[in-house]
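Here it is, the structure in full.
Only a single protein chain was left out; the remaining protein chains are all shown in position.
Chains here go by letter, A and B, matching the order in which they are written, and residues are numbered from 1 within each.
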Amino acid sequence: MTSFILRRFGLGALLTFLVLTLIFLALRLVPGDPVEMLLSSGNASASPEAIERMRSQLGLTGSLPAQYWNFLTGVLTGDLGNSIRTGDAVTQSIAQRLPRTLELVVFATIVSIGVGIPIGAWAGAKGRFVDTSVTVLTSIGLALPVYVVGTVLIAVFSLTFNIFPAGGFTSWSQDPARHVQMLVLPSLALSLGFTAIIAQMTRSAVLEMKGQDWVRTAKAFGHSPLTVFRRHVLRNSLTPVTTVIGLGFGTLLGSTVLIERVFNYPGMSSLLVDSVSNRDYAVVQGLVITIAMIFILINILVDIVYGILDPRVRQ
Amino acid sequence: MTIAISPKLKKSLTPLRIAALAFVGVIVVAMVFAPILSPYDPLAQDIVNKGLPIFSSGHILGTDELGRDVLSRIMFGARVELFIALGASTAAMILGTYLGIVGGFFGGIAETLTMRLIVDVVLAFPPIILALLAVTIYGPGPVTLIFVMGVLFAPTFARITYGQTISVKREEYVEAARAFGAKTPITLLKIILPNVSAPIIVQFSLTMAQAILLESGLSYLGLGVVPPEPSWGAMVAEGQRFMATNPMGLLVPSTVLVLTILSFGLLGDVLRNYLDPKAGK
Partner (left out) sequence: MSVPILSISNLSVEFRGDAGWKPVTAAVSLQLDRGETVALVGESGSGKSVTAMSVLNLLPANARRTGSIRFQGDELLDLPESALRKLRGQGIAMIFQEPMTALNPVYTVEAQLCEAILSHRKLSKRDAQQMALDLLHQVKMPTPETKLKHFPHQLSGGQRQRVMIAMAISSEPQLLIADEPTTALDVTVQAEILDLLLELQKDSGMAILLITHDMGVVADVADRVYVMRDGRVVETAQTAELFASPQVEYTQQLLDAVPHLGRDLPTSAIPASSPAPRSRAEHGVLEFRNTVIEYPGRFRKPGFRAVDDVSFRLEPGEILGLVGESGSGKSTIGRAAIGLIPSAGGSILLNGSDLGSANERTLRRLRKNVSIVFQDPASSLNPRVSIGRSVIDPLRWSGTSLSTKQLATKAGDLLEMVRIPGSWAGRFPHELSGGQRQRIGIARAIAIDPLLMVADEPTSALDVSVQAAVLELLKELQKTMGFSCLFISHDLSVVESLADRVAVLNKGQIVEIGSSREVLRDPTHEYTRRLLAAAPIPDPVVQRARRAERMAQQLVGAPGA
């Protein structure tokens, strides 16, 4: 087991390295001069001083290997450069906003797993009417763009019924109750798609496991249907569901970009959107790196959980 | 001319699915014939008539805050949406299928290069994040979107074809072909491709849905299709701003979006049932 975990972290480190390289190359594999591209917004072309300043700010001076080395060491030591617009250290800005986004994400994940798995299991176990309705509902759930859901939720629960605030943010230290209240709607909007995916995968896994030989063996030994379902159908269904959770988490992370805009929530992702609009590449790069790292880490954890659930992959 | 409908197809065509197919047809018609069919110029502003509700005379879906006819904007928006989605899905399909088959058939270094290096690295990013990175560098617009979404959605195709290639490769009739002297490229194409084509076609439809979803999200943020070019995502953003006074402004583009995405998803289901008899419900 330990070697499995170590191996997984090793692969994760390798992947991180490759991802960083990709991000590094993304800016440099541009036809033409990347800085000019970034500074050219519409009509006015930038002054040579501005170009040179940005070039050094973005670490585009010097030989390519030197740039690469600086880039990597910078990331590893936590120095992600400075915002071109405000000059603030990128790492600082991210650190301030990261916990807020993480809160949303954690909340949404808990809801999605807590609702998705039971619904999917129920659909797979019962079949017929329950099954069909769950399939239809989840399909619709997956087709709804997350910002549409968020907006509709605001329309219903804030504007019409005034139960929840329409957006914004209150920090925990200021007013814990309100802080939590402000999390509800955005997390719910965020969790809809994730819940649907988890429910669908649970359902199909349960359906597949139901027909496996070991279920027949368990029946042959006289266990009650509930025990058989729990220990031999549901338990084995958790492995494909885990995979899907890992994959869906990325979409969840990405969706925070939209949700934070809909709800005016000052998290990491809304910073990302603003920086993209301003073409503040340093901040964008720092955020992309951070988000990718989070995703890789989550996937490592998911793989480890998978290894716990299914001993066959541990070889 | 009668179209032969096999009994298999007939059985899988529930009313819902027929509706989905019909809707896709409507959207495609709108896309192709928008310039002819749309009642107004989508960009023509008419401040006097701004904010008209649906079913108003002359504007069946009303007008937006700048007096532009909503129906026309929807129709022209369809062109943009579908153009980008088709471009992205095609690019993803070609790239992904190539990577998957090569990696699956040759294994070894080819597999490492294609599946580990390219596919896994792309999949390490949440799609919208990578898209935003690309938009920052290259600026928004259809070309950037098609290119980046082609890369983003290729891994799904790659994984599908990779898995299929691996399992078909193990089938004894492929071994037989090799044993009897078939040359490698021939084996590849003639034997594996037909077995792989069904899930690819299904995935194409699903990718269309995903592409529309992603692109509209970017347009919602103002970072996808650049105004004044109409796009459904931007229309939703606008609708949200004026939601209190004109809820239809939000609901109309939202509904069209959802129906389109749903329809392409259901189209995928129909295709799956039709092409792959082994796939259960």
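The definition used in the following text is that a contact is a pair of C-beta atoms (placed from the backbone, for glycine too) under 8 Å apart; a residue touches a chain by one contact, two chains touch by 3 or more.
Given the structure is predicted, the values throughout are model-derived calculations rather than measurements.
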item: Positions on chain A where the hidden chain makes contact; value: 212-214, 216-224, 231-232, 235-236, 239, 309-312, 315
item: Interface with the unshown chain - residue positions in chain B; value: 171-173, 175-183, 186, 191, 194-195
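Here is the rule we go by: only the chains that are shown with their structure count from here on.
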item: Centroid distance [mean C-alpha coordinates] between chain B and chain A, Å; value: 22
item: Chain B-touching residues of chain A, taken from the complex the two chains share; value: 15, 18-19, 22-23, 26-27, 30, 34, 37-38, 139-140, 142-148, 151-152, 154-155, 159, 207, 250-255, 257-258, 261-262, 272-273, 275-277, 279, 281, 284-285, 287-288, 291-292, 295-296, 299
item: Of all residues in chain B, those that touch chain A in their complex; value: 117, 120-121, 123-130, 132-139, 209, 213, 216-217, 220-223, 233, 236, 239-240, 243-244, 247, 250, 254, 257-258, 261-262, 265-266, 280
